[in-house]
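Missing here: one protein chain of the complex. Every other protein chain is in place.
We call the chains A, B and C, going by the order they appear; numbering starts again at 1 in every chain.
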Amino acid sequence: MINGAAVGSAESGSLFGRWETRLKLPGLIILVFSFSLVQDLRLLPLLLLSSMIIYRLSALPFTCLVSRVRLPGFFLLAMAVILPFWSGQTILWQFGPLALRLEGCISLLLITVKFIAIFMVVVALFATTPLPLLTRTMRALGIPWLLTDLLLFSYRYIFQLSSDLRRTHTAAHLRGFKGISLISLKTMANVTGSLLVRSHQQAERVFQAMTLRGYGNGDQALPEFRPVVADYLLLAAAVLLSAAIVLAQIFI
Amino acid sequence: MHIPDGIISTTAAIGGYAAAGGMTWLSLYKIKQKYGNPRNGIPRAALLTAAFFAASLIHIPIPPVSVHLVFSGLLGVVLGWFAFPAVLVGLLLQAVMFQHGGLTTLGVNACLMGLPALMAHRLFCLRSLFGRRKPLPNAILAFLAAFSAVAAGAIMAALLLIYATPAYFDAAAEKTAVLTLSFAHLPVALLEGTFTAMVVLFLLRVQPTLLEADQK
Amino acid sequence: MTEALNIQGLTFAYPEQAPIITEISFVINAGERVGLIGPNGAGKTTLFLLITGILQPTAGRLEIFSRPVKSGVFYPAVGMIFQHTADQLICPSVREDIAFGLQNMGLGNVEIQQRIEETAELAGITALLNRPPHNLSGGEQRLVALSGILAMGPRLLIMDEPTSDLDIRFRRRLIKLLDPMNDQTMLIASHDLEFVLETCNRVLLLEGGEIQADGDPAEVMGNGSIMESHGLEVPHSLSATWHRHRNED
Partner (left out) sequence: MTEALNIQGLTFAYPEQAPIITEISFVINAGERVGLIGPNGAGKTTLFLLITGILQPTAGRLEIFSRPVKSGVFYPAVGMIFQHTADQLICPSVREDIAFGLQNMGLGNVEIQQRIEETAELAGITALLNRPPHNLSGGEQRLVALSGILAMGPRLLIMDEPTSDLDIRFRRRLIKLLDPMNDQTMLIASHDLEFVLETCNRVLLLEGGEIQADGDPAEVMGNGSIMESHGLEVPHSLSATWHRHRNED
């Protein structure tokens, strides 16, 4: 389920992998928000085109997208069932009680295209930025250290705790546990409770270890900030594109 | 409930970020008030966040589908004021590790899960009225806390989907949709409530200090 | 003689990795007590997970008491003590934890209680029955896990690193507990060669994915050239007898 390799599979060779994270993060966030602002159907081709270019720049394979779209895709599917038939007044086509409505179809089109465009940009962002780097960048950008430390340490323990959980599961199986079902809810609760208790006990020891190495004593060094011209150019391109989209949406 | 990118309006997305920012600020303020040096609480909050994250990957089959627990209630009960930052961090971790997007809706999703978690925490704190270590009030309050956390999350999500998406429902259809979405979550809320009550009973026997997030 | 465990041409690799175990074959007869030694990462724990059907072999055949091992199937005949015992303790009290496996076997309440009392008595943990297992010391946790397994009456007992972190008193207690179970088949992985020497009557040396030696514990572990060529050392008690023998000659 969780594997280390999938995390920030830094395509560091690509233009995107090399883009200074402290500029990449704000640049792409501004861009996705400008995408989400779009209401005009005529802007959709521009959105798709720019997200495709961005995805190309990240040098990620296409399969990367497909494998990750499943979870949010399910939600989109639900919208596809609801919107065209229940939203709006203008009926395009009627079959018994089932009526295909224009406004719903337009909404669906808008939602789908915006989703795909934003999705591609966000995948390109996260797949080229390893989490530890992302965390330090967030701190450099002024996010409170309590959040960034929490993020970093949670990330550190996820792998270990999921393998702890797996081992506990294995142990239960070896003693005849039939697997997860409604009937075995009590065992599941025990397993979860055990995991929490052990995590709590471990947290105590981890805190001791961190204190001994001076946690909270000095400021952790921030990643070196050495942008080159290309970094600023990319940021400028992202900001300009966002501005263009916003202006077009307002004035066209 | 996990609202993907591009579905809700930008105003709602930005509003979500603003609300999440405010809630985080409030949480950090409360944490500082309680711990003095809030760094002391970080390893515990981080390990428990990771544990919840790991546990939420377990799917429970309710034929014909399989659901996974949200844990918003349990999270609130165990983490107290740390629950909101923990939810935020958990969602960001998910977005980064599974890379399924959710960046513009991060604030909204954090509120959908974090606010009910805080509510669950307040609700569970009522146990001090009945005797903190008595199993029955603990179990009942844990059930109510988790049940209402899921229900609140579902209702908030349904409202958001109706009023913040570019859809044009008539009033009657809206009402039906909210009701349907909420009722669809009824079995999940029941499951979550029962499960949380069981875990709380376990913790009460094995490590009651884990339930005293409000005590410091 | 009954075969407790029959392994033929067993090969295993973790996904997308080089094989950890390559075409291993050996037979353990009922009543043998076999020590499994080998350096860190040799694959001892992996071999145990294969035997218990948790991992599926890439190739090869695996039989326990003449029944082929199918993954995911529950065999109360096999019991395993984990390297990290804490992973194995899941219930809120020691009593419930021992009962867990027995309930899954479908036993009645009276028999369950009786078996719990008996095993706890044997392991000397009767006083702990109502405590939560999570707050016990490492040695006590090991004994509780062992009781949970022994109560199920396994015919093959597998232990992974049973003495790690234990002091000499608990180690003695463990040896004493295992001692009278003379007809019990056991397979014990350990870096504690003295422990293997005291409890086993046969030893297997696993390294580089293959069984490098198989035989009498004193002979295999006393052979300096075998041990050193696999990064191990002759245990002190054996080199001592060796010294003594030489001196007496």
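As a convention for this text, a residue touches a chain if its C-beta (ideal position, glycine included) is under 8 Å from a C-beta of that chain, and two chains touch if they have at least 3 such contacts.
Since this is a predicted model, take the numbers as computed values, not measurements.
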{"item": "Neighbouring displayed chains - absent chain, whole complex", "value": "A, C"}
{"item": "Touch criterion as defined above, residue of A:14, A:160 or A:184 at the omitted chain", "value": "A:160"}
{"item": "Among A:152, A:191 or A:241, the residue in touch with the chain that has been omitted", "value": "A:152"}
{"item": "Chain not shown: contacting residue from A:99, A:210 or A:244", "value": "A:210"}
{"item": "Hidden partner interface residues of chain C, rising order", "value": "38-41, 83, 137-139, 161, 164-170, 191, 194, 231-233, 235-237, 239-240, 243-244, 247-248"}
{"item": "Hidden partner chain, residues of chain A it touches", "value": "4, 131-132, 152-153, 155-156, 159-160, 202, 205-206, 208-221, 224"}
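The working rule: only the chains that are shown with their structure count from here on.
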{"item": "Arrangement of touching chains [line / ring / star / complete / other]", "value": "complete"}
{"item": "Contact-richer chain pair (by C-beta pairs counted) among B-C and A-C", "value": "A-C"}
{"item": "Distance between the centres, which are taken as Cα means, of chain C and chain A, whole angstrom", "value": "44"}
{"item": "Per-residue overlap in chain B, given as positions that touch at least 2 other chains", "value": "201-202, 206-207"}
{"item": "Two or more partner chains touched - positions in chain C", "value": "92, 134"}
